[in-house]
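The complex appears here minus one protein chain, its other protein chains still in place.
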């Protein structure tokens, strides 16, 4: 895992421990929290056209970016709880995708 | 953004361009794809107890890690499309959370 | 479809027409709105134990019931837009499930 991602993950763990939240942070519960944040992202786009979703105003873009941060936060929390290296797993999954979805010449 | 995350994001963009998928990768569509992957993660845990979700067998842990990679992949794709720096936004959001959820002494 | 469900569905259509919302109520957009409501339901339960989720206090039970109403509302809206008879389709799907998940003797 990259040092900067590792640093964020460690800080998130410390944040949870300080608040005595580790007891709630089971992978099951965290997956629910993650999808709830994903839905807040979806909500921003639900009544927009594809084009409008590409041209958000500053304020909405800021809100959208925070929803994405929340998704990333829960993704890192689950990774930490399950001892998964998110970065190397992603690189591995991308290699699989390369062979699954061949480029048409 | 960390160099390694930037590299993954660039590779994902190239992957999409090569397959002529950029036309489908609007933030709206990508948010739908992201939540569909988040739901595949949830599905792994839906009938498990909290304890079982913490003690996955190797094979299921592998599958779970790939679902998480898929979520991360779409998160990076949306970030790229909206020109959001996911890492710095996450650090910013964590600072907000520090002030929103105070530690009880 | 049962008369009472048909009545609700018709009222929902009229509600949307009066507000000029029909233009937004494509199946694609409605599926996003539905999952956003489903996530609000999930949010109520994410930090609860299984037992706590079975013993909600009156106020939370009321909120939960309204989230479920919202899900049902969007389900009926999509059914109407796609000309699907939700009741008979459900009965059909249950018959399929009977053969897919056999009872162990």
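Lettered A, B and C in written order, each chain numbered from 1.
Going forward, a contact is a pair of C-beta atoms (placed from the backbone, for glycine too) under 8 Å apart; a residue touches a chain by one contact, two chains touch by 3 or more.
Everything numeric here is computed off the predicted structure, so don't read it as measured data.
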item: Which displayed chains the hidden chain touches across the whole complex; value: A, B, C
item: Contact residue for the chain not shown (choose from B:16, B:33 or B:61); value: B:33
item: Contacts of chain A with the absent chain, listed as residue ranges; value: 31-32, 35, 49-50
item: For chain C, the residues touching the chain missing from this view; value: 2-5, 8, 11-12, 15, 18-19, 26-29, 31-32, 34-35, 38-39, 41-42, 44-45, 48-51, 53-54, 56, 61, 64-66, 68-73, 75, 78-79, 81-82, 84, 86-87, 89-94, 96-98, 101, 103-104
item: For chain B, residues in touch with the removed chain; value: 24, 29, 32-33, 35-36, 38-40, 42-43, 45-47
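Going forward, only the chains that are shown with their structure count from here on.
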item: Geometric centre distance via CA averages, chain C-chain A, whole Å; value: 27
item: Per-residue overlap in chain A, given as positions that touch at least 2 other chains; value: 29, 32, 35, 38-39, 42, 45
